[in-house]
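Mind having a look at this structure? Questions to follow.
A single protein chain has been removed from this complex, and every other one stays in its place.
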Amino acid sequence: MLQWLQALVDGVLVGGVYAIVSSGLSLVFGIMGVVNFAHAEFLMVGMFVAWFAWAYLGIDPLLGSLIALVVVFLFGAGIQRTLIRPILKAPQVAQIFLTVGLLFCLENGALLLFGANYRSVSTPYQTESLRLGGIIVSLPYLLAFLMSGLSGGLLWAFLRFSRTGRAMRATALDPMAAKLVGIDTDRMHQIAFGLGVGLTAFGGAVILPYLTVYPAVGAQYVVLMFTVVVLGGLGSVAGAAVGGIAVGVIQAFSALVFPVQLQNLVLFLVFIAVLALRPQGLLKGASA
Amino acid sequence: MTEAVASPRAAALRPGRAVLIAAVLAVALAVPLGLDPQGYPIRVLTLTLLFAAMGQAWNIVGGLANQISLGHAGFFGIGAYASTILLRDFGLSPWLGMLAGMALAALAAAALAVPTFRLKGHYFALVTLAFGEVMRVIANSWSSVTGGPVGLSVPFAPDSLWMFQFGAARPYYYICLGALVAVTLVFWRIKAGALGYRLRAIKENADAAEVIGVDTFRAKLQAGLISATLTAGLGTVYAQFSYFFDPDTIFGVATISVRMALIAIVGGVGLTFGPIVGAFFIIPVEEFANAALAGRAAGLSAFVYGAVLIAVILLKPEGLLALFAALGKRWRERRR
Partner (left out) sequence: MSSGASDYRSKTFRLGRRAALAAGGAALAMPFVSRAGFAADAVNVGVVQPLSGANAQFGINSRNAIEMVAEEINAAGGIKSLGGARINLIVADSTSTPTTAATVAQRMISQQSVVAVLGAFASSLSLAISEVTERRGIPLLTMSFTDQLTERGFKNVFQIVSKGSVLGRAQVEDSVALARENGEEVRKIAILYEDTAYGTSQAEGLRAAAKGLGLEIAVDEGYPHGITDVTPLVNKLRISGAQLVFPVSYLNDSILIVRTMRQQGVTIPTVGGAAGYVIPDFVQALGDLADGVLSIAPANYDQAPEYTERFRKRFGYFMVHEAIEHAALMGCLVGALEAAKSKDPAAVREALLATTFDSGWATVMTGGTVKFDATGHNANAFPVMVQWQKRELATVFPAKVAKAKAVWPKRG
């Protein structure tokens, strides 16, 4: 029983991070209609930004996450302008393979610039934990979860209440109508893409204290992120939050029942099943 | 994406073109005679032919049925594993093993069609991506049968056509050439035939096609089965040619699935000669990059790979063939 409770706690904590990392992917799809296969690479970029901020400026990755957010936002906005915008109306083949090409460029660009070595940070809290009864709560996991929750809340408020956020949602719902009422949809797309990849980079930075960064780390998250957004419904940011926690808990529970080796297999099967049965997401209808 | 170049008459074989094809084939048959049968150039040419055939097999779903698969490595690996396991455990000729692998791949494709038949575009690409990964994890974990992550070696045997094994690359060259011709003929038959018309109708407008009585599920399933079966067959060829493979290579997203698609796209999606042109561009460039850079700049060749993909899509989404056609037209016009 305690085992399951422990797995639940671990799953929720990890899932919170999955949620924020994936909400960026969902945002990009929701507002631009583009599935970004390169999205997980921005997690890697965010981790590198946070690592350099730590190594050269002595900034803790939890704060460095803000730097990662800003830097990658600008980077993403630039990529949107040069690469993504020209293919917004192109056939899906073009969209898919442009972002696949971008994936190769980002991963191997990082390899060219930084080498293949694993890098990690050392922080005072990274080997600490809290004990509640028999349950162990890892401090770096908890901090990453709290940071994710905070930024998730801010994102929600931004989309809900700010002028820009409302304009973005309008663009998502009906680009034509949005244009008619005077919304600069081009600009909205650029902000959405920048924000989407920025959030993912932010997520990468907050998990750096308990992980290592290397050019291929994004590959570990590709299917995971897609599973999260598909579970929550492609394009739904709120769905990504629920999907993230769900995936975290599924992973933690599956480790109790199946060999850890099959962890990803379980994930893939959930993914295929959801796409086959409810491609619109488990939550569609319940939330937007 | 392709209709601008491939007019509906494209399939009709004009006499001029027939002569050209015969000439190219004759050259292809003659080239190995001038090369060291165990050498490096013939090995690269053989790999090029093999990848051209793989791109062509992908082209059946990706080009004709407009279903963007990112998981063809799944079928490729099924072919390689099936024939090699049967050879290892029962001494079965890889040619028979190839048939078994093709049958298995057809089953897998049929099973995959159940969850994917309603899916389009991104969703289809995502599910196929996951399918390829599922196959990789299975091969990796099911060690007692697949040899696990250590990979599988094709048992050493003396030169023999029946056992599909040769010390030199030259016989493999001809086998791969034969495979390429066969897959291309299949592609061409489908494109020119009734199935091709149905697929084109679905591609243009699926709902309209349904209304005029095209069984869209059936048409897509047929294309998917043929493509998967051919891909599995090529997987066996690959296993016999490289003598060794492991799950990460044979089920690789970048090394197999994306490369198959890339070859078709670079050459010209949906065009009969697209994958051939694509392979003769991509594979030598990769080899050249590896030979020239020799690790002095790790990752550069893969980076260039991605950049080429982006460049093709931004500049000439119809592929190299269309580029050549445009250049040729301009050149001729200037000469007039």
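By letter and in written order, the chains are A and B; residue numbering begins at 1 in each of them.
FYI, contacts are C-beta pairs under 8 Å (C-beta built on N, C-alpha and C of every residue); 3 or more make two chains touch, one makes a residue touch a chain.
None of these values were measured; they are calculated from a predicted model.
K.L.:
Could I get the residues of chain B that touch the absent chain, sorted low to high?
P.N.:
Output for chain B: 5, 14, 16-17, 19-20, 23-24, 27-28, 31, 35-36, 38-45, 47-48, 137, 140-141, 143, 148-151, 153-154, 156, 167, 242-246, 248-249, 252, 255, 273, 280, 283-285, 287-288, 290-295, 298-299, 301-302, 321, 324-325, 328, 332.
K.L.:
Please identify, in ascending order, the residues of chain A that touch the omitted chain?
P.N.:
3, 6-7, 10, 14, 111, 115-120, 122, 126-129, 136, 138-141, 207, 210-212, 214, 216-217, 219-221, 251-252, 255-256, 259-261, 263-264
Just so it is clear, only the chains that are shown with their structure count from here on.
K.L.:
Averaging only over C-alpha atoms, locate the centres of chain A and chain B and give their separation in whole Å.
P.N.:
33
K.L.:
Quick check: in the complex, which residue numbers of chain A touch chain B?
P.N.:
Its residues touching chain B are 35, 83, 86-87, 90-98, 100-112, 115-116, 215, 223, 226, 230, 234, 259, 261-262, 264-265, 268-269, 271-273, 275-277, 279.
K.L.:
Over in the complex, which chain B residues touch chain A? Could you list them?
P.N.:
Within the complex, chain B contacts chain A at residues 1, 62, 66, 68, 70, 114-116, 118-123, 125-127, 129-131, 133-134, 137-138, 140-141, 254, 258, 261-262, 265, 269, 297-300, 302-303, 305-310, 313-314, 317.
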